[in-house]
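A single protein chain has been omitted from the complex, and every remaining protein chain is retained in its original position.
Up next is chain A:
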Amino acid sequence: MAKSFNIITSGTGGQGLITLLQIIAEAALLEGFDVKTSELHGLSQRGGSVETHIRFGNKVYSPLVSLGSADLILSLEISEALKMLFYASPKTVFVINKNLISYPGGFEEKKLIQKIKNFGKGSKYIIPASEICQKELGKEVVSGIYLLSYAVHKNLIPLKPKSILKAVSKVVPEKYLDLNKKAFELAKK
């Protein structure tokens, strides 16, 4: 890989973004890449906006994705996807959970989706992961794993699905492992 692969994930506090970050980082290490990530903790994450940065490649220095250089923006919530646009280039691919967690002053879903679709030329995958996971597994919280699985199976992340699955087993606590694996398998279909 000539240059590093840069991922921004976003969502709101409590959606499991740090777990997602750990899984991607472990999978990248499994495939022999250098990897650096950045995350934030503390009060601002109590239901507020959360973004994490994940970069992997032959050699990675900065843990932060520069403006306009994200290859993939993976978002668990629609408004939070739109907030990440300044990391995007015209080629950036978006994988977005069709899930709106409304808040005072926030925009409606239609408007948000339109804004995202109008940006650049990269593919936009807007998938009702929360709805699918709730319906099929009874748990919305694994929608992040669902989206990640979707992204690797569509080759939107240069990592093998096998590595991601291995990383899931390493990162996710035993008692939630089965549920997470199911979400991973569900997205293959």
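A few notes on this one:
In this text, contacts are C-beta pairs under 8 Å (C-beta built on N, C-alpha and C of every residue); 3 or more make two chains touch, one makes a residue touch a chain; residues count from 1.
We take it that contacts and distances are computed from a predicted model.
Only one chain is not pictured, and the protein name UniProt records for it, out of "Phospholipid/cholesterol/gamma-HCH transport system permease protein", "Indolepyruvate oxidoreductase subunit IorA", "Peptidoglycan synthase FtsI" or "Putative membrane protein SpoIIM required for sporulation", is "Indolepyruvate oxidoreductase subunit IorA". Only one of A:Ala88, A:Ile113, A:Ile126 or A:Val172 touches the chain withheld from this view, namely A:Ala88.
From the options A:Gln22, A:Ser130 or A:Ser163, the residue with contact to the unseen chain in the full assembly is A:Gln22. Touch with the chain that is not drawn comes from one residue among A:Leu40, A:Leu137 or A:Leu177, which is A:Leu40. By the touch criterion stated above, the residues of chain A touching the omitted chain are 12-13, 21-22, 25-26, 29, 34-49, 60-64, 66-69, 79-80, 82-83, 85-91, 103-107, 115, 118-120.
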